[in-house]
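Here's the structure we're looking at; comments come further down.
Only one protein chain is missing; all other protein chains are in place.
Which chain is which? They are A and B, in the order written, and residues in each are numbered from 1.
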Amino acid sequence: MKSFRKELWFEVPTRRAFINITPQVEEFLAESGVQEGLMLVNAMHITASVFINDDESGLHHDYEQWLEKLAPHAPVAQYRHNVGEDNADAHLKRQIMGREVVVAITKGKLDFGTWEQIFYGEFDGRRRKRVLVKIIGE
Amino acid sequence: MKSFRKELWFEVPTRRAFINITPQVEEFLAESGVQEGLMLVNAMHITASVFINDDESGLHHDYEQWLEKLAPHAPVAQYRHNVGEDNADAHLKRQIMGREVVVAITKGKLDFGTWEQIFYGEFDGRRRKRVLVKIIGE
Partner (left out) sequence: MKSFRKELWFEVPTRRAFINITPQVEEFLAESGVQEGLMLVNAMHITASVFINDDESGLHHDYEQWLEKLAPHAPVAQYRHNVGEDNADAHLKRQIMGREVVVAITKGKLDFGTWEQIFYGEFDGRRRKRVLVKIIGE
């Protein structure tokens, strides 16, 4: 069994953003040499997500609006977590979008449907944060 | 390490449905011959889910109503994604219900609690769509 590990770093200048990380993840897969196996991609921070969906800017706008409705940022005082913090909503949003994805590796490629792309979802940016890619297989 | 891959196809005649896929997934597992390992089951489409919950029709009705309240289909014009499309809500619903499940394989069986069953959640049906089953182990 082979295993491979690499981190992907971000410093998003805004509080929130969705970033397509599929190209970097594909590079890591090629580097690993794994042909058949599983890949885990997870946020290493608890105010960020990794998820799979469509690379379409209208949809990303819809996600932004929808998450803000389900877990509003303001007023920050509505959350007990916000004592010297203002990111409680980011911890909530991340639960809806998810911490991680597990992706099949087949014949050395991400085994994806036509429109599947991997995104980093930032909900409390403006500082350095990272994603873990772990691959096991053969 | 063994690996096994197979697709499961659907053509749901309605926009939305929940389908118990546990029997087919168990057949794939038997076919793989894997005794100890992990199984990934994921939607290959970004308007569908794979999730684990109860095979109880009342609950499925509750999920349907609840998802419609959290991410309404209409009015379709409320979503920027809906330019020549009307399925933005399906992309939202799928995030709540999830893209994938990872299941332990122990002694050649799905290592499940009493009531765990695997479902395909369709949120934009009426066309051919598929689920990936990937197994690794020994």
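In this text, contacts are C-beta pairs under 8 Å (C-beta built on N, C-alpha and C of every residue); 3 or more make two chains touch, one makes a residue touch a chain.
Keep in mind that what you see is a predicted model, and the values were worked out from it rather than measured.
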**Hidden partner chain, touching residue among B:P13, B:G84 or B:G113** = B:G113
**Request:** From the listed residues A:L29, A:L59, A:I96 or A:I118, report the one that touches the chain absent from this view.
**Result:** A:I96
**Request:** By the contact definition given up top, give the residues of chain A that touch the hidden chain.
**Result:** 1, 3, 5, 38, 40, 42-46, 70-71, 79-83, 88, 91-92, 94-96, 98-100, 102, 130, 132, 134, 136
**Request:** Determine and list the chain B residues touching the chain excluded from the picture.
**Result:** 1, 36-38, 51-54, 56-59, 61-63, 66, 70, 96-98, 101-104, 106, 111-116, 136-138
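Note that in this section only the chains that are shown with their structure count from here on.
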**Prompt:** At what distance in angstrom does the C-alpha mean of chain B lie from that of chain A?
**Reply:** 20
